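Of the protein chains in this complex, all but one are displayed in their positions.
Right after this comes chain A.
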(Lines give C-alpha, C1' and ligand atoms only; values in the text may rest on other atoms or scores of the structure.)
Protein backbone atom coordinates (compact mmCIF):
# COMPACT_ATOMS: atom_id res chain seq x y z
CA UNK A 1 0.00 0.00 0.00
CA UNK A 2 1.44 3.29 -1.07
CA UNK A 3 2.16 5.99 1.47
CA UNK A 4 -0.45 8.28 0.02
CA UNK A 5 -3.10 5.64 0.48
CA UNK A 6 -2.26 5.37 4.15
CA UNK A 7 -2.35 9.14 4.37
CA UNK A 8 -5.80 9.19 2.78
CA UNK A 9 -7.04 6.58 5.24
CA UNK A 10 -5.63 8.53 8.18
CA UNK A 11 -7.27 11.70 6.94
CA UNK A 12 -10.55 9.85 6.62
CA UNK A 13 -10.24 8.45 10.13
CA UNK A 14 -9.52 11.84 11.66
CA UNK A 15 -12.28 13.42 9.66
CA UNK A 16 -14.89 10.84 10.56
CA UNK A 17 -13.97 10.51 14.21
CA UNK A 18 -13.73 14.25 14.68
CA UNK A 19 -16.89 14.92 12.74
CA UNK A 20 -18.97 12.35 14.52
CA UNK A 21 -17.72 13.25 17.96
CA UNK A 22 -18.62 16.84 17.22
CA UNK A 23 -21.92 15.70 15.81
CA UNK A 24 -22.63 13.86 19.04
CA UNK A 25 -22.18 17.07 21.01
CA UNK A 26 -24.71 18.78 18.81
CA UNK A 27 -27.00 15.76 18.84
CA UNK A 28 -27.22 16.10 22.59
CA UNK A 29 -28.19 19.74 22.11
CA UNK A 30 -30.70 18.72 19.46
CA UNK A 31 -32.12 16.04 21.70
CA UNK A 32 -32.54 18.54 24.51
CA UNK A 33 -34.18 20.97 22.13
CA UNK A 34 -36.57 18.36 20.78
CA UNK A 35 -37.35 17.21 24.28
CA UNK A 36 -38.12 20.76 25.22
CA UNK A 37 -40.26 21.40 22.18
CA UNK A 38 -42.20 18.20 22.68
CA UNK A 39 -42.98 19.42 26.19
CA UNK A 40 -43.86 22.95 25.02
CA UNK A 41 -40.67 24.42 26.40
CA UNK A 42 -37.87 26.29 24.64
CA UNK A 43 -34.84 24.34 25.74
CA UNK A 44 -31.26 25.52 26.22
CA UNK A 45 -30.95 29.01 24.72
CA UNK A 46 -28.64 30.92 27.04
CA UNK A 47 -25.23 29.68 25.96
CA UNK A 48 -24.35 31.55 22.80
CA UNK A 49 -26.81 32.40 20.05
CA UNK A 50 -29.75 29.96 20.16
CA UNK A 51 -27.82 27.95 22.71
CA UNK A 52 -25.36 26.79 20.10
CA UNK A 53 -22.42 26.89 22.52
CA UNK A 54 -24.23 24.65 24.99
CA UNK A 55 -22.34 21.51 23.87
CA UNK A 56 -19.04 23.22 24.73
CA UNK A 57 -20.32 24.04 28.17
CA UNK A 58 -21.62 20.50 28.62
CA UNK A 59 -18.33 19.05 27.51
CA UNK A 60 -16.35 21.31 29.81
CA UNK A 61 -18.63 20.31 32.66
CA UNK A 62 -18.12 16.61 31.96
CA UNK A 63 -14.33 17.03 31.84
CA UNK A 64 -14.02 19.23 34.90
CA UNK A 65 -16.31 17.37 37.25
CA UNK A 66 -14.86 15.18 39.94
CA UNK A 67 -14.39 11.65 38.72
CA UNK A 68 -15.61 9.54 41.61
CA UNK A 69 -14.70 5.88 41.73
CA UNK A 70 -16.69 4.31 44.56
CA UNK A 71 -14.67 2.12 46.91
CA UNK A 72 -16.74 -1.01 46.41
CA UNK A 73 -16.48 -1.35 42.64
CA UNK A 74 -14.49 -3.86 40.67
CA UNK A 75 -11.95 -1.31 39.56
CA UNK A 76 -10.43 -2.76 36.36
CA UNK A 77 -13.81 -3.63 34.87
CA UNK A 78 -15.32 -0.41 36.11
CA UNK A 79 -12.73 1.58 34.19
CA UNK A 80 -12.83 -0.73 31.18
CA UNK A 81 -16.59 -0.47 30.62
CA UNK A 82 -16.84 3.13 29.38
CA UNK A 83 -13.75 2.58 27.27
CA UNK A 84 -15.43 -0.38 25.57
CA UNK A 85 -18.54 1.68 25.04
CA UNK A 86 -16.74 4.39 23.18
CA UNK A 87 -14.24 2.22 21.31
CA UNK A 88 -16.92 -0.11 19.99
CA UNK A 89 -19.13 2.76 18.97
CA UNK A 90 -16.26 4.41 17.12
CA UNK A 91 -14.75 1.48 15.26
CA UNK A 92 -18.18 0.52 13.94
CA UNK A 93 -17.81 3.39 11.49
CA UNK A 94 -14.88 1.71 9.77
CA UNK A 95 -17.01 0.04 7.10
CA UNK A 96 -19.94 2.43 7.00
CA UNK A 97 -19.84 4.28 3.67
CA UNK A 98 -20.62 7.95 4.09
CA UNK A 99 -20.59 8.66 0.40
CA UNK A 100 -19.81 6.89 -2.85
CA UNK A 101 -17.38 4.05 -2.36
CA UNK A 102 -16.52 0.97 -4.33
CA UNK A 103 -17.48 1.09 -8.00
CA UNK A 104 -18.74 4.64 -8.12
CA UNK A 105 -15.95 6.24 -6.14
CA UNK A 106 -14.51 9.43 -7.65
CA UNK A 107 -10.93 9.21 -8.79
CA UNK A 108 -7.73 11.21 -8.48
CA UNK A 109 -5.26 10.36 -11.27
CA UNK A 110 -7.10 7.14 -11.86
CA UNK A 111 -6.94 6.11 -8.21
CA UNK A 112 -10.38 5.80 -6.61
CA UNK A 113 -11.00 7.70 -3.40
CA UNK A 114 -13.55 5.77 -1.41
CA UNK A 115 -15.79 7.59 1.01
CA UNK A 116 -15.43 4.79 3.51
CA UNK A 117 -12.59 4.22 5.95
CA UNK A 118 -12.10 0.58 5.08
CA UNK A 119 -13.37 0.23 1.53
CA UNK A 120 -14.38 -3.00 -0.13
CA UNK A 121 -14.79 -5.08 2.99
CA UNK A 122 -16.87 -7.98 1.75
CA UNK A 123 -18.69 -8.52 5.00
CA UNK A 124 -19.49 -4.93 5.93
CA UNK A 125 -22.85 -5.66 7.49
CA UNK A 126 -21.54 -8.56 9.53
CA UNK A 127 -18.73 -6.40 10.85
CA UNK A 128 -21.09 -3.65 11.94
CA UNK A 129 -23.36 -6.10 13.71
CA UNK A 130 -20.45 -7.87 15.37
CA UNK A 131 -19.14 -4.59 16.72
CA UNK A 132 -22.64 -3.56 17.73
CA UNK A 133 -23.06 -6.66 19.83
CA UNK A 134 -19.69 -6.18 21.44
CA UNK A 135 -20.89 -2.81 22.67
CA UNK A 136 -23.25 -4.60 25.00
CA UNK A 137 -20.21 -5.64 27.01
CA UNK A 138 -19.87 -2.04 28.08
CA UNK A 139 -23.32 -2.09 29.63
CA UNK A 140 -23.00 -5.53 31.17
CA UNK A 141 -19.53 -4.93 32.56
CA UNK A 142 -20.50 -1.48 33.76
CA UNK A 143 -23.51 -2.88 35.55
CA UNK A 144 -21.57 -5.77 37.01
CA UNK A 145 -18.50 -3.85 38.07
CA UNK A 146 -20.51 -1.12 39.76
CA UNK A 147 -21.45 -3.63 42.46
CA UNK A 148 -24.82 -2.00 42.82
CA UNK A 149 -28.17 -3.73 42.59
CA UNK A 150 -29.71 -1.22 40.23
CA UNK A 151 -26.73 -1.20 37.91
CA UNK A 152 -26.64 -4.96 37.93
CA UNK A 153 -30.31 -5.21 37.05
CA UNK A 154 -29.74 -2.75 34.23
CA UNK A 155 -26.87 -4.83 32.91
CA UNK A 156 -28.89 -8.04 33.14
CA UNK A 157 -31.84 -6.57 31.35
CA UNK A 158 -29.59 -5.24 28.67
CA UNK A 159 -27.87 -8.53 28.01
CA UNK A 160 -31.17 -10.36 27.58
CA UNK A 161 -32.51 -7.56 25.44
CA UNK A 162 -29.54 -7.46 23.10
CA UNK A 163 -29.45 -11.23 22.71
CA UNK A 164 -33.12 -11.22 21.79
CA UNK A 165 -32.99 -8.33 19.40
CA UNK A 166 -29.84 -9.36 17.57
CA UNK A 167 -31.83 -12.12 15.93
CA UNK A 168 -34.57 -10.06 14.28
CA UNK A 169 -32.00 -7.40 13.48
CA UNK A 170 -29.85 -9.86 11.57
CA UNK A 171 -32.79 -11.62 9.95
CA UNK A 172 -34.35 -8.41 8.77
CA UNK A 173 -31.33 -7.24 6.79
CA UNK A 174 -30.94 -10.62 5.09
CA UNK A 175 -33.75 -9.77 2.69
CA UNK A 176 -31.88 -6.75 1.37
CA UNK A 177 -28.65 -8.71 1.33
CA UNK A 178 -30.22 -11.44 -0.78
CA UNK A 179 -31.67 -8.91 -3.19
CA UNK A 180 -28.38 -7.08 -3.59
CA UNK A 181 -26.46 -10.37 -3.53
CA UNK A 182 -23.76 -8.81 -1.44
CA UNK A 183 -22.96 -8.21 2.20
CA UNK A 184 -21.16 -5.07 1.26
CA UNK A 185 -23.02 -1.89 2.07
CA UNK A 186 -21.93 -0.15 -1.15
CA UNK A 187 -23.43 -2.88 -3.25
CA UNK A 188 -26.70 -2.64 -1.37
CA UNK A 189 -26.80 1.07 -2.13
CA UNK A 190 -25.97 0.71 -5.80
CA UNK A 191 -28.52 -2.10 -6.14
CA UNK A 192 -31.19 0.22 -4.80
CA UNK A 193 -30.07 2.86 -7.26
CA UNK A 194 -30.04 0.57 -10.29
CA UNK A 195 -33.35 -1.20 -9.78
CA UNK A 196 -35.91 1.55 -9.56
CA UNK A 197 -39.28 1.05 -11.18
CA UNK A 198 -39.78 4.24 -13.15
CA UNK A 199 -39.90 7.14 -10.72
CA UNK A 200 -40.13 4.87 -7.67
CA UNK A 201 -36.68 3.97 -6.41
CA UNK A 202 -36.08 0.42 -5.23
CA UNK A 203 -35.37 1.60 -1.72
CA UNK A 204 -35.42 -1.06 0.93
CA UNK A 205 -38.38 0.56 2.58
CA UNK A 206 -40.43 -0.10 -0.58
CA UNK A 207 -39.17 -3.54 -1.51
CA UNK A 208 -38.88 -4.84 2.05
CA UNK A 209 -41.36 -2.84 4.14
CA UNK A 210 -41.80 -5.52 6.78
CA UNK A 211 -38.06 -5.95 7.11
CA UNK A 212 -37.76 -2.20 7.50
CA UNK A 213 -40.17 -2.15 10.43
CA UNK A 214 -38.47 -5.09 12.09
CA UNK A 215 -35.07 -3.53 11.56
CA UNK A 216 -36.21 -0.22 12.96
CA UNK A 217 -37.68 -1.75 16.09
CA UNK A 218 -34.66 -3.95 16.70
CA UNK A 219 -32.34 -1.04 16.04
CA UNK A 220 -34.06 0.96 18.74
CA UNK A 221 -33.52 -1.94 21.08
CA UNK A 222 -29.89 -2.26 20.04
CA UNK A 223 -29.15 1.37 20.74
CA UNK A 224 -30.83 1.21 24.13
CA UNK A 225 -33.00 4.15 23.31
CA UNK A 226 -36.52 4.68 24.45
CA UNK A 227 -38.91 2.87 24.22
CA UNK A 228 -36.39 0.11 24.94
CA UNK A 229 -34.05 1.79 27.40
CA UNK A 230 -34.67 -0.79 30.09
CA UNK A 231 -31.01 -0.80 30.96
CA UNK A 232 -31.15 2.83 32.03
CA UNK A 233 -34.74 3.28 33.11
CA UNK A 234 -34.24 6.35 35.26
CA UNK A 235 -37.60 5.94 36.90
CA UNK A 236 -37.08 2.34 38.01
CA UNK A 237 -33.34 1.79 38.10
CA UNK A 238 -32.08 5.32 38.88
CA UNK A 239 -30.01 5.31 35.71
CA UNK A 240 -29.30 1.59 35.55
CA UNK A 241 -25.86 0.59 34.43
CA UNK A 242 -24.36 4.06 34.70
CA UNK A 243 -25.68 4.89 38.16
CA UNK A 244 -22.21 4.77 39.67
CA UNK A 245 -20.45 6.63 36.91
CA UNK A 246 -19.57 10.27 37.02
CA UNK A 247 -17.74 12.93 35.04
CA UNK A 248 -16.16 11.85 31.78
CA UNK A 249 -16.77 8.14 32.32
CA UNK A 250 -20.47 8.90 32.32
CA UNK A 251 -19.85 11.16 29.35
CA UNK A 252 -18.21 8.30 27.50
CA UNK A 253 -21.28 6.13 27.94
CA UNK A 254 -23.30 8.98 26.56
CA UNK A 255 -20.95 9.47 23.66
CA UNK A 256 -21.11 5.78 22.93
CA UNK A 257 -24.89 5.79 22.94
CA UNK A 258 -25.14 8.68 20.53
CA UNK A 259 -22.44 7.29 18.26
CA UNK A 260 -24.49 4.14 18.19
CA UNK A 261 -27.49 6.16 17.16
CA UNK A 262 -25.48 7.61 14.29
CA UNK A 263 -24.34 4.16 13.18
CA UNK A 264 -27.85 2.80 13.30
CA UNK A 265 -29.14 5.80 11.37
CA UNK A 266 -26.48 5.24 8.74
CA UNK A 267 -27.38 1.57 8.47
CA UNK A 268 -31.08 2.35 8.17
CA UNK A 269 -30.45 4.94 5.51
CA UNK A 270 -28.06 2.70 3.59
CA UNK A 271 -30.17 -0.43 3.76
CA UNK A 272 -33.65 0.99 3.49
CA UNK A 273 -33.49 4.54 2.16
CA UNK A 274 -31.08 4.08 -0.70
CA UNK A 275 -28.07 5.69 0.99
CA UNK A 276 -26.82 8.40 -1.36
CA UNK A 277 -29.50 7.50 -3.89
CA UNK A 278 -31.51 10.47 -5.09
CA UNK A 279 -33.52 10.90 -8.29
CA UNK A 280 -30.76 12.93 -9.93
CA UNK A 281 -27.85 10.78 -8.79
CA UNK A 282 -26.82 7.43 -10.14
CA UNK A 283 -24.14 4.86 -9.60
CA UNK A 284 -22.57 5.81 -12.91
CA UNK A 285 -21.87 9.39 -11.82
CA UNK A 286 -18.30 9.25 -10.62
CA UNK A 287 -17.47 12.91 -10.88
CA UNK A 288 -16.42 14.83 -7.81
CA UNK A 289 -19.51 17.01 -7.93
CA UNK A 290 -21.69 13.91 -7.83
CA UNK A 291 -19.59 12.58 -4.97
CA UNK A 292 -20.09 15.73 -2.93
CA UNK A 293 -23.81 15.66 -3.68
CA UNK A 294 -24.01 12.05 -2.64
CA UNK A 295 -22.29 12.80 0.65
CA UNK A 296 -24.75 15.63 1.16
CA UNK A 297 -27.73 13.40 0.41
CA UNK A 298 -26.64 10.66 2.75
CA UNK A 299 -25.90 13.06 5.59
CA UNK A 300 -29.25 14.74 5.05
CA UNK A 301 -31.06 11.43 5.27
CA UNK A 302 -29.07 10.42 8.33
CA UNK A 303 -29.96 13.69 10.04
CA UNK A 304 -33.64 13.07 9.36
CA UNK A 305 -33.28 9.58 10.76
CA UNK A 306 -31.58 10.85 13.91
CA UNK A 307 -34.35 13.38 14.39
CA UNK A 308 -36.90 10.61 13.91
CA UNK A 309 -35.20 8.49 16.56
CA UNK A 310 -35.36 11.41 18.99
CA UNK A 311 -38.96 12.12 18.05
CA UNK A 312 -39.84 8.51 18.87
CA UNK A 313 -38.04 8.82 22.17
CA UNK A 314 -40.28 11.64 23.30
CA UNK A 315 -43.40 9.91 22.04
CA UNK A 316 -43.42 6.39 23.39
CA UNK A 317 -43.33 5.20 26.95
CA UNK A 318 -40.94 2.45 27.98
CA UNK A 319 -41.91 -1.15 27.33
CA UNK A 320 -42.34 -3.49 30.25
CA UNK A 321 -39.75 -6.21 30.35
CA UNK A 322 -42.11 -9.08 29.48
CA UNK A 323 -43.62 -7.03 26.66
CA UNK A 324 -40.13 -6.46 25.36
CA UNK A 325 -39.37 -10.16 25.32
CA UNK A 326 -42.76 -11.03 23.84
CA UNK A 327 -42.26 -8.53 21.09
CA UNK A 328 -38.89 -9.97 20.16
CA UNK A 329 -39.58 -13.68 20.41
CA UNK A 330 -43.25 -13.93 19.57
CA UNK A 331 -43.60 -11.19 17.00
CA UNK A 332 -40.41 -9.94 15.46
CA UNK A 333 -38.53 -13.21 14.98
CA UNK A 334 -41.41 -15.13 13.35
CA UNK A 335 -42.20 -12.13 11.17
CA UNK A 336 -38.58 -11.77 10.17
CA UNK A 337 -38.40 -15.46 9.27
CA UNK A 338 -41.60 -15.17 7.28
CA UNK A 339 -40.25 -12.17 5.46
CA UNK A 340 -37.05 -14.04 4.72
CA UNK A 341 -38.87 -17.07 3.30
CA UNK A 342 -41.20 -14.96 1.18
CA UNK A 343 -38.26 -12.97 -0.16
CA UNK A 344 -36.38 -16.14 -0.99
CA UNK A 345 -39.34 -17.63 -2.83
CA UNK A 346 -39.95 -14.45 -4.77
CA UNK A 347 -36.30 -14.16 -5.74
CA UNK A 348 -36.34 -17.72 -6.99
CA UNK A 349 -39.52 -17.09 -8.97
CA UNK A 350 -38.37 -13.86 -10.54
CA UNK A 351 -34.75 -14.72 -11.09
CA UNK A 352 -33.02 -12.10 -13.10
CA UNK A 353 -35.25 -9.30 -11.89
CA UNK A 354 -33.24 -8.46 -8.78
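Details
Assume a contact is a pair of C-beta atoms (placed from the backbone, for glycine too) under 8 Å apart; a residue touches a chain by one contact, two chains touch by 3 or more; residues count from 1.
Simple rule for what comes next: contacts and distances are computed from a predicted model.
Missing chain, UniProt name from the options "Xanthine dehydrogenase YagR molybdenum-binding subunit", "NADH-quinone oxidoreductase subunit I", "Fe-S cluster assembly ATPase SufC" or "Methanobactin biosynthesis cassette protein MbnB": "NADH-quinone oxidoreductase subunit I".
Listed residues A:40, A:66 or A:322: the one in touch with the omitted chain is A:40. In the complete complex, the hidden chain is touched by one of A:26, A:299 or A:314, namely A:314.
If you put the missing chain back, the residues of chain A touching it would be 33-34, 36-42, 213, 311-312, 314-316.
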